[in-house]
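Note that one protein chain of the assembly has been removed; the remaining protein chains are unaltered in position.
Take a look at chain A:
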Amino acid sequence: MEVKPMSETRADGGSDDYEHYEAVVVGCGPGGAAAAARLAEHGIETLVLERGVEAGSKNVSGGLIYAEDSAPYTIDDLFPDFREEAAERPVTDYHIHNIDGRQVTTYDLTDLHEHDTDWCDAVLRRTMDSWLEQRVHEKTSETGGGVLTGVRVNGLLRENGEIVGVTCDELDPIRADYIVAADGVNSELARAADLMDWDEPDEWFQGVKAVVDMDADVINDRFSIEEGEGVAHLFSGDLFEDVRGGGFLYTNEDTLSIGTVFHLDSLVAEEAEPHELLDALLTHPLLAQWFDGEYNELEYSAKLVPDSKKVAHREPYADNLVLVGDAGGQMQAQGPIIKGMNHAVTAGALAADAYALTRGNADPEAAGRRYTTMLEQSGTMGKLRPRRYELTSTVGEHDLVTRAVEGVLNSPVGSVAIGNPIAKRLLPKAYNSPFLVGMLPDTSMAYTTLPSLIGEKHGRTVHWENEIEPPTLEERIGDLTYNTDVGNPHIRLQDESFEASGAAVYACPVSAEDFGGGCYRAETVTTNGSEEKLVSLDTQPCVECGTCAIVADTEWTHPRGEKGVEFKQG
């Protein structure tokens, strides 16, 4: 209950103006943190609104954060102690495993990994983002703003159709001269500004991850590394059947991050269960060497990842609002290497500079236009939307061509070619070429056929037995922390027919066919003698990954501030 604040009530009963901040940044992930820190450095009053109880509590990444030599801003430019205080281990070894059953061919990917890389560290998002939140709060407090957690922005404040601020669940509307939407994938603000739609599954990847407990000494021992060193392993081939994507394993201080990233359209087409694909990786014999029969999963998580090649917005602004990071689709999948956090940082800092340079300009879009130019001129947009991909994608995606190529690869001639000694020398080179990798078409040829052929032709056989038993989906959900917004579900099914929303029963990472404890369930009901397959939804176990916003017919929003799932690792 509230008494109308007296200070806001005028004699005529009307209300005074809304609160005003010069800049409002929505989201305190890497993109929002970079934008806010840089805005504050320019002396701009900046308010950051983050929906989680703490920054990082909603976020998931693989996660290797890159500092690219060519980037105008890296995270340690903005936050000098970042590596010592917020990151896990640096990556000193980088491998990709091409798998065909028990046959595995391993290539050293260090060249590709080190291309344009100043440094690269593994991170856990709860630790990383909450550390960033503190620094950002310190910086923004100095210019009259600060970071508020537990506040969900639910829309845009418009005046005569023009964006002038934000509306929130927890606060009265706020006006701002500049709005940075750094609210991540499934950005409600990007959608509200008509800059993004959530329609096509082929524009997204789905990432699923497990954080596994392991003592630092044991990690050093099992991965043959020293303190202060870390490894990255990537996995592709037939262990995921025909689902296009791959797996990863990164070492943290005293945990491992193990996960998978798949094309969402492929997950849907194959009716694959994300948790089972993760389990296929976890239980592959190759991983036995690192588990030694022990497996203690600390957290299961998932999140969508935009594919910048298709959705990086070329003009990511509307009125005085700009999109930064995943919100603007700025997530680059460079073959097996995933770069989202670094681009979010760059974009955030550029968005801040663009505003500082155009401050005082009466045209509300001046900053957005400047930001767009800066993304282009800094080469960032070129990485997100490589021209060579645009040129090859029509070929890559053309079914006929793909099938023809696959046919050749599968023919005795093709596989012999891959199996011959010259190929053995050339293939690792090709994998390490950023140019070639950037061209890889999004077909199963690149993800499954080729790697499994390499595995088959060049592989050595892994004889280890992997006897670990990953937790069941029910156990995984049971181990997560939820602050359920009872009676106020954040996702509503618009169409409960199986045709419209059935894909979510498989694709939702916390649902499965024949599992009653997940979000989505399918059931056959008989009405007037005719049978109908319907879908029902319970949002309680939801991990807010965003998948069903795309693959099902839903009215999709994030939960209110502090509500919903809380990741402790991320």
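Just so it is clear, contacts are C-beta pairs under 8 Å (C-beta built on N, C-alpha and C of every residue); 3 or more make two chains touch, one makes a residue touch a chain; residues count from 1.
The rule we apply is simple: contacts and distances are computed from a predicted model.
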Chain not present in the shown complex, as UniProt names it (candidates "Acetolactate synthase small subunit", "glycerol-3-phosphate dehydrogenase", "Sulfur carrier protein ThiS" or "Electron transfer flavoprotein subunit beta/FixA family protein")
"Electron transfer flavoprotein subunit beta/FixA family protein"
For the chain left out of this view, which of A:Tyr21, A:Tyr107 or A:Trp131 touches it?
A:Tyr21
Out of A:Gly146, A:Gly259 or A:Gly348, only one touches the absent chain, namely A:Gly146
Which candidate, A:Glu85, A:Asp172 or A:Asp363, sits in contact with the chain we can't see?
A:Asp172
Residue touching the undisplayed chain, where the options are A:Val26, A:Leu47, A:Met214 or A:Ala504:
A:Leu47
Where chain A meets the chain that is not shown, the residues are 1-7, 19, 21, 47, 49, 137, 141, 145-146, 148, 151, 170-172, 174
